[in-house]
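For this depiction, one protein chain was excluded, whereas all remaining protein chains were kept in their positions.
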Amino acid sequence: MRAAVAGASGYAGGELLRLLLGHPRLEIGALTAASSAGSPLGAHQPQLPALAGRIIEDTTPETLAGHDVVFLALPHGHSAAIAARLGDETLVVDCGADHRLADAAAWQEFYGGEHAGTWPYGLPELPGQREVLKGARRIAVPGCYPTSVLLALTPAFAAGLAEPDVVVVAASGTSGAGKSLKPNLLGSEVIGSVSAYGAGGVHRHTPEMEQGLSAAAGVPVRVSFTPTLAPMSRGILATCTAPAAPGLTGAALREAYEEALRAEPFVTLLPEGVWPATAMTYGANTAALQVALDERAGRVLAVIAIDNLTKGTAGGAIQSANLALGLPEELGLPTNGVAP
Amino acid sequence: MRAAVAGASGYAGGELLRLLLGHPRLEIGALTAASSAGSPLGAHQPQLPALAGRIIEDTTPETLAGHDVVFLALPHGHSAAIAARLGDETLVVDCGADHRLADAAAWQEFYGGEHAGTWPYGLPELPGQREVLKGARRIAVPGCYPTSVLLALTPAFAAGLAEPDVVVVAASGTSGAGKSLKPNLLGSEVIGSVSAYGAGGVHRHTPEMEQGLSAAAGVPVRVSFTPTLAPMSRGILATCTAPAAPGLTGAALREAYEEALRAEPFVTLLPEGVWPATAMTYGANTAALQVALDERAGRVLAVIAIDNLTKGTAGGAIQSANLALGLPEELGLPTNGVAP
Amino acid sequence: MRAAVAGASGYAGGELLRLLLGHPRLEIGALTAASSAGSPLGAHQPQLPALAGRIIEDTTPETLAGHDVVFLALPHGHSAAIAARLGDETLVVDCGADHRLADAAAWQEFYGGEHAGTWPYGLPELPGQREVLKGARRIAVPGCYPTSVLLALTPAFAAGLAEPDVVVVAASGTSGAGKSLKPNLLGSEVIGSVSAYGAGGVHRHTPEMEQGLSAAAGVPVRVSFTPTLAPMSRGILATCTAPAAPGLTGAALREAYEEALRAEPFVTLLPEGVWPATAMTYGANTAALQVALDERAGRVLAVIAIDNLTKGTAGGAIQSANLALGLPEELGLPTNGVAP
Partner (left out) sequence: MRAAVAGASGYAGGELLRLLLGHPRLEIGALTAASSAGSPLGAHQPQLPALAGRIIEDTTPETLAGHDVVFLALPHGHSAAIAARLGDETLVVDCGADHRLADAAAWQEFYGGEHAGTWPYGLPELPGQREVLKGARRIAVPGCYPTSVLLALTPAFAAGLAEPDVVVVAASGTSGAGKSLKPNLLGSEVIGSVSAYGAGGVHRHTPEMEQGLSAAAGVPVRVSFTPTLAPMSRGILATCTAPAAPGLTGAALREAYEEALRAEPFVTLLPEGVWPATAMTYGANTAALQVALDERAGRVLAVIAIDNLTKGTAGGAIQSANLALGLPEELGLPTNGVAP
C-alpha cells in the first residue's frame, strides 16, 4: 500500500516519514508541502538520508491522488477541501485540528470560522474506539496534549473514580509548536527556560480534552489547562489531577488502571513509586503513566509522558491508520525509546 | 559587617557568595563546608575568581564565630546545634528546612526525627512579615517551591478570592536538588527530559505551602503539589490554581494583585496576557507573576517564575538578613536578570 | 542466533538492547551487569518496556555462555578473561578499549597495566577491513571519538591528500562518559556549558586515532586532540583538519571523498556547503560528513557528526557482528535519525 505525506518538510511530516520508512506494509509515495515544494527533502529532513534526494511536490489533490492512505500534516483549515477531492476509497488521516471536535460552537469559539465536520477520532485506546476506527476512511488524529490527557484520565473517569473538576499542567518540547519562525521559539529564548503560554482557559486543546473526558465520565467535565514550554525538542509530561470520588482507595485506583491498561500495547503503567520522564518515550509510540491517590489533598493524580511527535502525532496517526487499513495495530511502530 | 557562609562549596553557598561579593555592606568572612574543607574555593566555585584562592574551613561553631551574620546552607538537622553555639547576638540565617514549620507533627511526618523549633519565616512579602524580620536574630529561609507558591497565591487567599483546594505543578531546574551524586541528576538523564518526582502528596515542601496559605486564608488550605525536573540548571515555574470565590471577576482579581504587589520591590505583575518564563528572573532576586481568572473552569490561575537559587534561596536569605540587620531591604540584590 | 549483553544497565548496554530489539536475526539472551545484578532491567532502562521485567544477572562466563554472540560493554580490563572462558566458537564483541591498540607501549602509556592483545578492529569502513571482520570471532569496537575521526580523515590520508599533522577538536554529548557519578557530569554542571577536558595530548583515544590514520597514510600521523563536553545527551561533532598536500584542489578533494564513500551504507557525504549537525544522526547508525579545502589556511577540513552511542558504540558493534556472523552488514541498523 502506498502512503502520501502532505506537509513533508515540517516536524510532524518528518516524523511520519521516519516511521513510514520502517513500516513493512506502507510504501512512501508523494511527499508534498507548500513553500518548500520543489526542493529536495534532504534540505528539510537531513536526518532521513534514505529520502534525501526526493523532490517535494506541491500539496494538491492531484499530487495526493492515487494513494491508499494520505497523511495530512497541514495548518488547520485545509484538510476538508483536500479530502473531498480524494474520494471515499482513500484513507485520509488528518493530523490537524479540523475534524476533532463534535461541537461546532466550541470550534467556533476556539478556532473561529466554519466547522468542517467531525471525523472518527484517532485514539484507539479510548473505550470502543478500535471498532470505530476499523475500516474508517477519515480519521482525525488527536492533538498532542489531548492524547496525553485522555490516556491519563480516561481510566479514572470511565470507572467513576474521579469528579469532573480537572486540572492539567503540561510541559511540552518545542517541536510541538512546529517549525514556525516566531521569536519565542528561538533557541536563545527556550534554552534554559520554562515558560507558560496560552494559559487561563484559551488553549485550543481544552475543548478537545473536555470532549473526551466528558464522554468517559458520562457527565460534563471541565478542564483547567496550562501548557508550558520546556527546553527540550520533544516530549510531553502532563500532570493531571481531579478530586477523588468518595471512598476511593489507592489500591482500587491502581487496580482500575491495571485493568484498563492490561491489554494496551503502547501504554505502560509504571511500577508503583516510579514517576514518568519524557525520556522514557523518546522516539517511541509509547506512553509512560503513573497514577496515585493523594490522600492528603483528596485528589487522583495521573502523570503521563509521551513523545509529542510520535504517540502524540505521527505514531498515533499510523496506529489508527493500521486499524483502518486492516493491518495489525502495532505494525511498524517503535515501542522502545531512544535514551539517554 | 562580616558574613560567614557554611556550605560554601554547594550551589546555594556559591550563590550566596556571588551575591555577597556585590553587597556593599556585607564583607565575606569564613567559608566553611564539610567534605570539601581544606580545598580552595576555586575548585568548587570556578565562576567566582575573586575568591578562588580562599581555603574552605570546617563547619564548626568556632570557624563561624565572630561574624555579624552566618548563612547556613547545610543538609537539614544541623542548624539548631550550630545556632545554639553562636549566641543571640549573631544573626543566623538558615537556608535549610529545620525551622520553617510551626507544626511539630508535620515535621515528624515529612522529615522524621525531632522538630528543632520554629524561627521567623524569611519571606518579607507575606503580610506583616517585614515587621517580624526587622531585628530578628534567627531566620528560616523558605524552601524554593514554597517561596514561589506563597508569592503567587497569597494575594488571592488574603483577599478571600480563592477557595482552599489548591493544585500546584512546578518545574524546577536541576540545581534545586543540590550537588548530589544521584543517577537521576546526571546530565545524560535530565537533558532532553522533563520528569515528575516526589508526587502524590509526599514532597516535603507541601506542609510549608499549606502553612503559609492557611495563614493567609484564615482557614486550612490543602495543596496537591507535583514537582517536576526540567532540563535547565536554574529556575522554577510554578503553576498554581484554586477554585475562584463565588462571583469573582477577572478585573477584581487583577486589581487585588495590583494592590498587593504595588510596593513590592522584587515581585513583578506582568502586563495582562504575558505569561512568565524562568528566563525573566535568571540570576535576579525577582519574581515574575501573572494571574487570571479561568471563567470556563471556574478557577484562579497564578503562574510565577523565580530563580530557585536567587529569590528561592540565597537572594531571599540576604533580603531577610538586610531587614534583620537594619539595612535597606534591597541592598546588594540584583533585580535585572541574565538573559537570554 | 542469540546475543548476550554484558553491562546491560549502562548507556552502551541500553543502546545495544534497543538495537537488538529491532534486529531480525539476533534474539536477546542473557542480560548481565555488576552492581545492578538482581534488579529488573526496567529500573535502569525504562525506555525499553519490552524488557522491563527481565532480571539482570551477574556478569560471569557462566551467564554469558551458550550464546552465538556476546557484547561486552564493560570498564576496560575485563574482557580478555571473559573471552578466554567463552571459547573460540563464540563471537565476542568488546565495546571497551582492551583490544583496540596494536602497540603495547601505547597501551601502557595511556591506560597502564598489561596489554591484553589486539583483536580485529571493528570499523568496516576502513580499507580492507570488511574482509578482516568476516568470520572473525573477536572484535574490538573502536572508541566513539576514533570512529568519527577515522571516518572523517581516512579518505584524505588514503589518497595522499593531507599531511600528517592533524588537529581534532570534538564535542561530545554526556552519555559518552557513561553513567558515572562524577560531579562534573551532573546536569547542573553540563547544562548551559561547553567545557574542555583531557586536553593537551593525554586523552586515551589519541593513540587509537594515530594508529588508524597512520595505517591509512603509510607514514606516522600525529594528532592534537581536544575533546569537549557539550550540553546534549548524545552525539559527537568532530572537526578534523590537516595540512593539504601540495597542489590539492577543492574539486580533487571532494572527488576523492565521493569515490571513497560511494558504496558506504552508513556514511553520507553532505551536499556541498551543508555542514554536519549531530541531530542529523540521532539514534541512527549513520555518519554525516562534509569536507572542504580551506585555501586561505592551506588545510583540509573534514567535519563529521555521529551518534556516539549508535555508530560510535552499539550500532558499530552490531554492524561488525553482522559481518562476522555472515549476516548482511546493514541488518537491523537504523539509518534514519530521530529529529528534531
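Per-chain numbering from 1; labels A, B and C assigned in written order.
Going forward, a contact is a pair of C-beta atoms (placed from the backbone, for glycine too) under 8 Å apart; a residue touches a chain by one contact, two chains touch by 3 or more.
Because the structure is a prediction, the values reported are computed rather than measured.
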Considering all chains of the complex, which shown ones does the missing chain contact? A, B, C
Given B:21, B:34 or B:102, the correct residue touching the omitted chain is B:21
For a quick check of understanding: of A:57, A:189 or A:307, which residue touches the chain that isn't displayed? A:189
Even though one chain is not shown, chain C touches it at residues 165, 167, 169, 171, 188-189, 191-197, 199-201, 206, 222-224, 226, 228, 230-235, 237, 239, 241, 243, 275-279, 282, 290, 292-299, 301, 303, 305, 340
Those residues of chain A that touch the unshown chain are 11, 173-175, 177, 179, 181-183, 185-192, 231-233
Mind listing the chain B residues that contact the chain we can't see here? 11, 14, 17-18, 21-22, 42, 45-50, 52, 174-175, 191-192, 233-234, 268, 270-271, 274, 277, 279-284, 286, 288, 334-340
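Quick note on the criterion: only the chains that are shown with their structure count from here on.
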Magnitude of the superposing rotation for chain B and chain C (Cα, nearest 5°): 180
More than half overlap in residue numbers between the two sides of the chain A-chain C interface, or less? Answer same or different. same
Rounded to the nearest whole Å, what is the centre-to-centre distance of chain A and chain C, using the mean of the C-alpha atoms as each centre? 35
Find the geometric centre of each of chain B and chain C from their Cα atoms only, then give the gap between the two centres in Å, rounded to an integer. 45
Among the residues of chain B, pick out those that touch two or more other chains and give their numbers. 188-189, 191-192, 231-233
